[in-house]
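One chain of protein is taken out of this complex; the other chains stay put.
What follows is chain A.
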């Protein structure tokens, strides 16, 4: 915790800017893909314990659809793109142009899942490449994993690496909004969770002194 206690407001702003640039790039990618306007919110950076992190998505038992990827390289971390099942449905319907796609009863249609997987990959990839360009830190995303399950189960697995060292996670949360012609809204969350040792690398790369 010691390190996180010492985070200055300047450093928090830097982390916010990271979320801004990353998600901004992802929102542009999504906008091009769907040929539609995509908004994004000002990112929030929070230091949360594990229970609080679950509350951010509505509790550990809430069902979420997530694309998870592990960031390897010089500044390792975890990244999630999180949607609610209803939003994921709308999202897939728009992408594959199939109004029938539903996430209510398994087995789900393969094409839809694959599309969701791929869009998650594109979004997370554009988030990371923006971040990597900004910091000139080498970041390699793993193959993404698409899951629909309880939030606690999914998010905790992504937190394993962090939890070895810490009881808290610094979470950079950016929301993107997208609205279609029928006024159905999609809100996707990007969660970027750098491993504890990565913060120093990120700050150094951006020329911020540790103190």
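Everything below uses one rule, namely that a residue touches a chain if its C-beta (ideal position, glycine included) is under 8 Å from a C-beta of that chain, and two chains touch if they have at least 3 such contacts; residues count from 1.
The rule we apply is simple: contacts and distances are computed from a predicted model.
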item: Hidden chain of the complex, named as in its UniProt record, picked from "Probable chemoreceptor glutamine deamidase CheD", "Monovalent cation/H+ antiporter subunit D", "Class F sortase" or "Sigma-70 family RNA polymerase sigma factor"; value: "Probable chemoreceptor glutamine deamidase CheD"
item: Residues of chain A (touch criterion as defined above) contacting the omitted chain; value: 50-51, 54, 59-61, 63, 68, 70, 106, 142-143, 145, 147-157, 160-161, 163-165, 167
